[in-house]
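Then we have chain A:
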Amino acid sequence: MGEIKLMKGNEALAEAMIRAGCDAYFGYPITPQSEVLEYLSKDATQRTGMVVLQAESEVAAINMIYGAAACGRRVMTTSSSPGISLMQEGLSYIASAELPCVLTNVVRGGPGLGTIQPSQADYFQAVKGGGHGDYRLIVLAPSSVQEMVDFVRLSFDLAEKYRNPVMILADGAIGQMMEKVELFDQMPRKTEFPDWATTGKPKDKERRYITSLHIQPEKMEEINKHLQAKYKQIEKDEVRYEAFNLDDAEYILTGYGLGARICRKAMDILREKGYKVGLIRPITLFPFPKKVYKEVADKVKGILDVEMNSGQMVEDVKLSVCGKTRVEYYGRMGGMIPSPEEIVENFEKLFIKGEA
Partner candidate 1 sequence: MTQEALFAGFGGQGVLSMGQILAYAGMIEGKEVCWMPSYGPEMRGGTANCITIVSDSAISSPIISMYDTVVALNQPSVDKFESRVKKGGNLIYDSANILNPPTRDDINIIPIQGSEEAIKLQNTKVLNMIMLGAFLKTTNCVSVENIHKALETVFERYQKLIPLNIKALEVGMSYVK
Partner candidate 2 sequence: MAKALGEIIIDIEKCKGCSLCIDACPEEVLSLTNKINKKGYQYIVTVNSNCTGCANCALICPDAVITVYRKIEKSA
């Protein structure tokens, strides 16, 4: 068993980054994720020799990531919603150039400068590709501090396996709350780098170059086809989700991240009240776990999707069930968090009392 500690989500993420043998972190302060850079500033460099640099902006940070990732290093950045928006240009370049890297969005309420309170309003941006062009990020949604740790290692593995940027889509609450975590042991930093990395032209091989510019449309279409094939593969192999009480469920609650935690309590309350309610929590938001929704759609009377936004994932749930069951949404926005009791009340209103 690994070391057990009580840690804040942001600090646990930073500790996991060090232990995962991350080579470089570039970031910029923004609430509610500034603890990541602060934690790394303490002694990460002394511990593993990793680079920790406070950039002058998020625009600079993501381009530092581009540069270092193109050298084949394990690199990561973190930010929160407005900062992640600034990174979208760089992310599009990174996705096009197929550079592995990990970024975490500790989401806060928007739009605009918004609020610093927890939110899930960046689902579309993360899952549908927030920058320009036809690209996808692999998106993981932790719902506990433990998953902030576990998903760092997983993200690096996925990023390197597919040469694709991976986003950990957390929220302000998971970043700020403290829970018991089990940490994995320190992993060594990489000493060998992939063939495509620009580490100086090898004597007996071709030189390498990293670009996202392919001026001939025929070539650019080829690149796009290649990317789409990769995303298909990811959709086939990397779906992750958690499900509870599906066997006898007549209704399904669904949500991700913090929302799923709250739904779990709502499910318990509803079960005490005698309703047969199950829960589906997507862990990967891209690839979306379409199959499990499709399977339950035949058996259940309805799905209540709960989000801390105006209803974004609900579109993917609806696409997955193809009209086979009723899908409703309940949520709060702008940094407000729905309580389990609120979810219960709305569940009863929508499905039991039939006041849609």
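Note that in this section a residue touches a chain if its C-beta (ideal position, glycine included) is under 8 Å from a C-beta of that chain, and two chains touch if they have at least 3 such contacts; residues count from 1.
Selection rule, in plain terms: all candidates are chains of the complex that A comes from, given by their letters.
Since the model is a prediction, treat every value here as computed from it, not as a measurement.
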Quiz item: Candidates 1 or 2: which touches chain A in this complex?
Solution: 1
Quiz prompt | Contact set on chain A toward candidate 1 in their complex | solution = 4, 6, 31-32, 116, 172-173, 176-180, 258, 261-262, 264-266, 268, 337, 339-342
